[in-house]
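Yeah, one chain of the complex is gone here, protein chain that is, but the others are all in their spots.
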Amino acid sequence: MSAWEPVIGLEMHVELDTRTKMFCACEVTKGDEPNLHTCPKCLAHPGALPVVNERAVEYAARIALALNCSVQPRNIFHRKNYFYPDLPKAYQISQYDEPLAVDGWFEYWVDDEKLGCRINRVHMEEDAAKLVHAGGDAGRIAGSDFSMVDFNRGGTPLIEIVSEPDIPSPEAAREFLQQLRNLVIELGVSECNMEEGQIRWDANISVRPEGSAELGTRTELKNMNSFRYLQQALEAEIPRQVEIIEAGGRIDLETLHFDPDTGSTTPLRSKEEAHDYRYFPEPDLVPLVIDPDWVEGLRATQPELPAARAERFMSQYSLSRADALVLGSSHALAAFYEEVVALGAGAKPVANWTMGEYLAHLNAAGLEAGHGHVTAERLAKLVKLVEDGTVSTSSGKDVFARMIAERAEPEEIVERHGLGQISDMSKLKAAVARVVADNPAQVEQYRGGKQQVLGFFVGQIMKATGGRANPQLVNELLRKALDG
Amino acid sequence: MIGEDDVRYVAKLARLRLDPDEVARMAAELAKILAHIGKMSELDMTGVPPTAHVLDVVNVTRPDKPRPSLSRADALRNAPAVSDDCFRVPRMG
Partner (left out) sequence: MPALDPLRLTARVAKRLLVDGEISSAELTKVYLDQIAAVEGHVRAYIRVTYDNAAKYSTKVDREMQAMRGPLAGLPIAIKDNMVTEGVTTTCASRILHDYMPVYTATAVRQVWDDHVVMLGKTNLDEFAMGSSTENSSYQTTRNPWDLATVPGGSSGGSAAAVAAGEALWALGSDTGGSIRQPAALCGTVGMKPTYGAVSRYGLVAFASSLDQIGPLTRSVYDCALLLQHIVGYDPNDATSVALPEPVALPDAERLDGLRVGIPAEYLAVGIEPGVRARFDETIARVEELGGNCVEISLPHTEYALPAYYIIAPAEASANLARFDGVRYGYRCADPVDLLDMYERTRGEGFGPEVKRRIVIGTYALSAGYYDAYYGRAQKVRTLVRRDFERAFADVDLIASPTSPSVAFKAGSRTADPLSMYMCDICTIPVNLAGLPAISIPCGLSDGLPVGFQLIGPAFSENRILQAAHALEGAIGFAPAPTFCDSGADAACLGAHAGTEAQE
């Protein structure tokens, strides 16, 4: 059997965090009661006309620049015509053959390997309204009695990002998407909240004999609303296509629906004339002619992006690529890390604490980096206490947990709970003497050549001191007592 | 040349229910109109740019500043059917 390789492309939609909608001045809100944020424009009343939100253009251009696209000197809007209850004009104002930006690339990491993907285009459009299906199988179209439309979301600025089919594996697709999401968040143009559907994606995938330069027929995958589902859906689709081809069949250009329950992809009932969108230039809007100085102004004020930051962390703090990517992934986390280091704690131990205890804490508490009771000052103090041997690493974790529970400074906690490391020789000698005296059998074994028994003695001493004994000193004293 | 199948296809795209008489009549009328329109193909339009807009105006945008929306009552005032403060449509399946 010959080997097959997948070729994957992604199409992403991102809702922008502008204050108002793409073509009207209704506020963009989340989780509000239905139909409180509408106007003649976003309800498509007769005679209403669209007017472009200037901040949406700026945000879209920022995304395009971050993806190394060339922002086009002239771009226009088109009407994309189809009927659906969530599309009030029965056309979506979108961009077609003259989009905002084209020809970009995006670099992302899969483990220690840097991959590149070409970006076909970045364009602006408007989001659809929210549909709720009532009756029947709760929430599904099939079998529902009727549906309800809430236009609060309708008309929210939406950016479409289309990649070329350059992604070599399902895992890479997941990484691409996660890292691209981080980038958009970093730009401050969208929170990309997944529960709110602020970022959504479809994938297209084909397979070809390994090493071939030709593209096979692709299928389009939908309904993958988590990173994991994206990877699973692609992983399920590869063998399905390979099986068909190896059996002498042909892949149909079709849209498949991923079912997270079964982990498989099934063809979507093909909508009739789904592809006859009758695009034509939107006569209600005039062209956008982009001033190169404006683009340069945006470029000069772009925030530091995750990939660049990871590079900087590697050189500035001598971090591994993996650590630098995690710590550099978001502005908030990176800022926190750098603040702790700036307070005098070591870059490597701070990295370990931040990625270990701290991230776990953030996740558990649902906090964003920089918030909560574990402040940069407190973490810096704790790391220093461990570094100078005042507390052991294991006690340090205890201190960390108590910082959250007791909302106190680490040194207070060490004091309050007696968590300081025992390095007092007389106390340690006494403990060693007691353990040796209490366990003659083990002493016999050790002296008979069974060196591993040393661990038993260390354990006994740690047990007796609540884990606070300085392990190095304990080791030394034990050897002296047993060997001597 | 446009035929009844074309009219049916297009009517479907445009979500227009036409009865068979209308389809037949429209196919005949459209054939005539399109024949007239076909006159355009007499012209050599090599190098002629399209005019989407007569206006010599670009970059008309608005600031990202919210303005009051309609009240929900006004938004729903003309709705043929309402459920739970939403516009209600027949089952889609």
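To keep things simple, chains are lettered A and B as they appear, and every chain counts its residues starting from 1.
What we mean here is this: a contact is a pair of C-beta atoms (placed from the backbone, for glycine too) under 8 Å apart; a residue touches a chain by one contact, two chains touch by 3 or more.
Remember, it's a predicted structure, so these values are computed and weren't measured experimentally.
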Shown chains touched by the chain that is not drawn here = A, B
Request  = Determine which one of A:G31, A:P46, A:P292 or A:P440 touches the chain that has been left out.
outcome  = A:P46
Request  = In the full complex, which bits of subunit A touch the chain not displayed? Write them out.
outcome  = 40, 43-52, 79, 81, 83, 85, 88-91, 147, 149, 275-276, 278-280, 283-286
Task = May I ask you to list the residues on subunit B that touch the chain which is not drawn?
result = 2, 6-7, 9-11, 13-18, 22, 26, 29-30, 32-34, 36-43, 45, 48-55, 57, 60, 62, 70, 74-75, 77-81, 87, 89-93
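In the analysis below, only the chains that are shown with their structure count from here on.
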Computed distance of Cα centres, subunit B from subunit A, in Å = 40
Request  = In the complex, go through subunit A and note every residue touching subunit B.
outcome  = 18-20, 25-27, 33-40, 43, 51-57, 74, 76, 83, 85, 132-135, 141-151, 272-273, 276, 278, 281, 283, 285-289
Request  = Provide the residue numbers of subunit B that touch subunit A in the complex, in ascending order.
outcome  = 9, 12-13, 15, 52-53, 55, 57-67, 69-70, 72, 75-76, 83-93
